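Below you will find the structure I want to go over with you.
Removed: one protein chain of the complex. Kept in place: all other protein chains.
What follows is chain A.
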């Protein structure tokens, strides 16, 4: 770790690394915040389905000759809302997700073949870039756009934090108190869609679940206080992101998406060991 730390000041002198650090932090913070609610609402599977949507959307855009991000965000947001509409009361259910899932991935394979056969070797690599991310490949403009979008997601989640928490935990009382539970469910899914599109640019569509679920799961193991768990989830996601980028810079053979997700998973595993999971046996607490 000392070697990694010493390498950092020099690393930030490289524009590609600086872009990755800035965009990565914003993307990770948004993923951590959204991930907290995904875990709380037991909707992690939605994030997984959106990874597949992200893959297909990005490749459809490339095959169509438009900006990859256009297809990416359109696909993730539309599919997120579709999942909500198929499920009850703004919560996507497993069967709906499972059915949409396979169909979307098949479409992705179709667009990949179409794009790869239409160009040279660079086109053929597009599939891998979308699946595993290319955070060191972000231009200054792309990094700023990604950071601004991620910051907007963070702002939106903070604005709805209390009603969304209420609606997630206790929908009946929240509705009686005037919280628009169903509308809020769709707003949340749209934000999940945008976040999935963002995370795809950082760690790839196949690994975005690591950034959405692992920091949030770790935070919920470590504290029972929802406000603290929410903040901790965002902080852990940023730490995972920066730690992963640093490790990947120090060891060029290690792809950044692997390093980020590996670190997130390692911390989640560690939380199992140290976390105060004071679970009492169900039998002794029943009644």
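Keep in mind that, in the parts below, contacts are C-beta pairs under 8 Å (C-beta built on N, C-alpha and C of every residue); 3 or more make two chains touch, one makes a residue touch a chain; residues count from 1.
Please note the rule applied: contacts and distances are computed from a predicted model.
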Protein name (UniProt record) of the chain left out of view, among "Zinc/manganese transport system ATP-binding protein", "Protein glxC", "Fasciclin domain-containing protein" or "Nitrite/sulfite reductase": "Zinc/manganese transport system ATP-binding protein"
Touch with the omitted chain, as defined above, among A:99, A:139 or A:225: A:225
Chain not shown: contacting residue from A:95, A:109, A:148 or A:169: A:169
Candidate in contact with the missing chain, chosen from A:110, A:161 or A:186: A:161
Hidden partner chain, residues of chain A it touches: 40, 158-163, 165-166, 169-170, 172-174, 176-179, 220-221, 224-226, 229, 278-280, 282, 285-287
